[in-house]
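A short write-up of the structure that comes next.
Removed: one protein chain of the complex. Kept in place: all other protein chains.
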Amino acid sequence: MNQAVNKLFGGVSGLVGFLLLAGLILIVLPGVLDSFRLNLVGKYLTYAFVAVSLVLCWGYGGILSLGQGIFFGLGGYCMAMFLKLEASSPANTAIQTTPGIPDFMDWNQLTALPWFWKPFYSLPLTLIAIVALPTLLAWLISFALFKRRVGGVYFSIITQAIASILTILIIGQQGYTGGINGITDLRTLLGWDIRTDEAKWVLYFVTCALLLGIIVLSRLILTSKLGLLLVALRDQEDRVRFSGYDVANIKIFIFCVAAAISAIGGAMFTLQVGFMSPSFVGVVPSIEMVIFAAVGGRYSLIGAVYGALLVNAAKTMFSESFPELWLYLMGGLFIAAVLLFPRGLAGLVERYGPPLMSALGKRLSVPALRRGALAAVRSAK
Amino acid sequence: MAGYTWSEIGSIFAMQGFSGLSLFCVFLLMALGLAIIFGQMGVINMAHGEFLTIGAYTTYLLSRWAELHAPALLDYMFFVAVIVGFLLAFAVGYLVEMGLIRHLYKRPLDTLLATWGLSLIMQQTFRSAFGAREVSPTLPGWLLGSLSLTDSIEIPINGLVVMGLTFVTTAAVFLFMFRSRWGLRVRATVQNRVMSGCVGIDTTRVDRMTFAIGCGTAGIAGAAFTTIASTGPTSGSLYIVDTFLVVVFGGAASLLGTIASAFTIAQAQSILEFFSSGSMAKVMTLLAVVIILMLRPQGLFNLRIRR
Partner (left out) sequence: MTTTPNTASNTDFLLAIEDLTVSFDGFKAVNELNLYVDREEIRVIIGPNGAGKTTVLDLICGKTRATSGSIRFQNRELTRLAEHEIVRAGVGRKFQNPAIYENLTVAENLLVSYPKGRSVFGSLGFRRDAAVQTRVEEIAVAVFLQDRLDEMAGILSHGQKQWLEIGMLLIQDPELIMLDEPVAGMSVRERQQTGELLARICQGRSMLIIEHDMDFVRSIAHKVTVMHQGKILVEGSMDKVHDDPRVKEVYLGH
């Protein structure tokens, strides 16, 4: 039993953290928030997918991807294409010059559906594409670079360039992709209207379930020998190579896993928010997603979720009241996260949590708190 | 390519080539600064584009001041702006190194993130100070207009001036890095920091000056930039991805490589722009660069060093 807890959650403190998070997103927030705000939280949770993926590839693997938006966007676009085709049935688009194709294609004088849209009539194919296409792209990129020992900063710059390329391509080819506005006006998923409050409620819980499941899966990876290898190669790549491992394969694997996770987040985003646009694909959103992981804690899967929630909540709050202040704040967050708290909020909790708990236990004469704090210190690294 | 005679194609190449040259100049000036900072020091400055913006806004401000208070000086204002732009960007870079960069030398990925944060702050500062709309300085009269080389080839004068400026700056950087005592100290510090400290080189000051000079060069790029486009708070970020690619493509450590790389990329984009849309030209150029980098990660120039 203990072994299973260790493997799935990373020890007792990990289990507690996981349960707290699950409780928060499954019980507390749905109970307290109205459906509009809950939908917002659902949106933030899809960003959390990317933050979690960055914990895997950046925190543990040392691979700073500045292009996770690529995969988030690809997953989102795949889902959007399916939903758009469903919404563009000949009945719905009767007034178009060419009925049966999405509206933006009609506006751009296209007369037939492009070939690469056709597979997205089928939901199973779409679901496969959501995971497979971004993973394939991630494999291509990482294979070409890691096999040639390109890493570190060079890799980051290239991921940035690819994010840039993809954004320009999507915006430029508006007949095929919806251009800068993206793919909008999505209505139903296999007949089920995704725009109703009820639907958003359901989608929220689906997102939560997927996120929690992915956290457990990631934990399984990190507690395996592969997880140790990731930490090892982050610090001493040569040593790992000279211990008989093909380091490139390990890096390729974790980068592809991170891509797949981000893609699923993107698909859930499209479902919950009802559109997908290139403003989630490029350089700026990609690096913003990094800050979620940095603030929450790049070595902590659960911390990353909190980071995504907090930073986005702050962004919404500030953008409403003090839009000018927000950019200063975010810039400051980047700098602070790097200089002051490199292990993020999770790191602060790790460092100050147990002593605080211990002191609190003494003050309130609750020995259990004190013992719990000591146990937490021992089981955490 | 159908529908054009050979001489017309030649003229197209010449004219696109020339507009490509203006782009090349901006790329090169930006890349020079970045090559010094990244190639020599290993520091990633994601705020490098914002130093370009400093230079551009300086040019704008000086030209407005001249317009209002000393119209007679307007003709010379551009050169004054280049110098002041350099100095201002230099000063800001100096402070940035002191406050931020020097804590992060062993952590390149963290430097990347921290300087990105800095760029956000700088962009917002520009926005608060100058507004979100784009502005343009009033360029002196002699800078406008063009020279006619032949019947079908016209060369804009501001392009020539920018080229001259780039040439002078590149030569200055080269002389500084490879022919001066200070440049020697910089290269020594980069190659062996501990030993340099032991022989009496003040490595902290060297780092600071080097970073500041790299930023100053971006300031000059900003002044040059005002002759080809208008300036807004996010003008710098337009070029940052390209500039990093230019530096990496050219082999980071090699000055010649940087020049060759800036030229190739700028020309490729410019020429392609004529035959397809602006965005596709950019996509094809960037894609080609990325693919070449995937096949040859060391860039165009490769030195086999015994480490």
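Letters A and B mark the chains in the order given here, with residues in each chain numbered from 1 onward.
The criterion applied here is as follows: a residue touches a chain if its C-beta (ideal position, glycine included) is under 8 Å from a C-beta of that chain, and two chains touch if they have at least 3 such contacts.
Everything numeric here is computed off the predicted structure, so don't read it as measured data.
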item	value
From A:L228, A:M317 or A:A359, residue that would touch the chain that is not displayed	A:L228
Interface with the unshown chain - residue positions in chain A	221, 224-226, 228-229, 231-232, 235-236, 238-247, 249-250, 253
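Operating definition for what follows: only the chains that are shown with their structure count from here on.
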item	value
Distance between chain centroids, defined by C-alpha means - chain A, chain B (Å)	34
Touching residues on chain A, where the partner in the complex is chain B	58, 62, 64, 66, 141, 144-145, 148-150, 152-154, 156-158, 160-162, 164-165, 168-169, 171-172, 283, 287, 290-291, 294, 324, 327-328, 330-335, 337-339, 342
Complex contacts: residues of chain B adjacent to chain A	44, 100, 103-104, 107-114, 116-124, 127-128, 241, 244-245, 248, 277, 279-280, 282-283, 286-287, 289-290, 293-295, 297
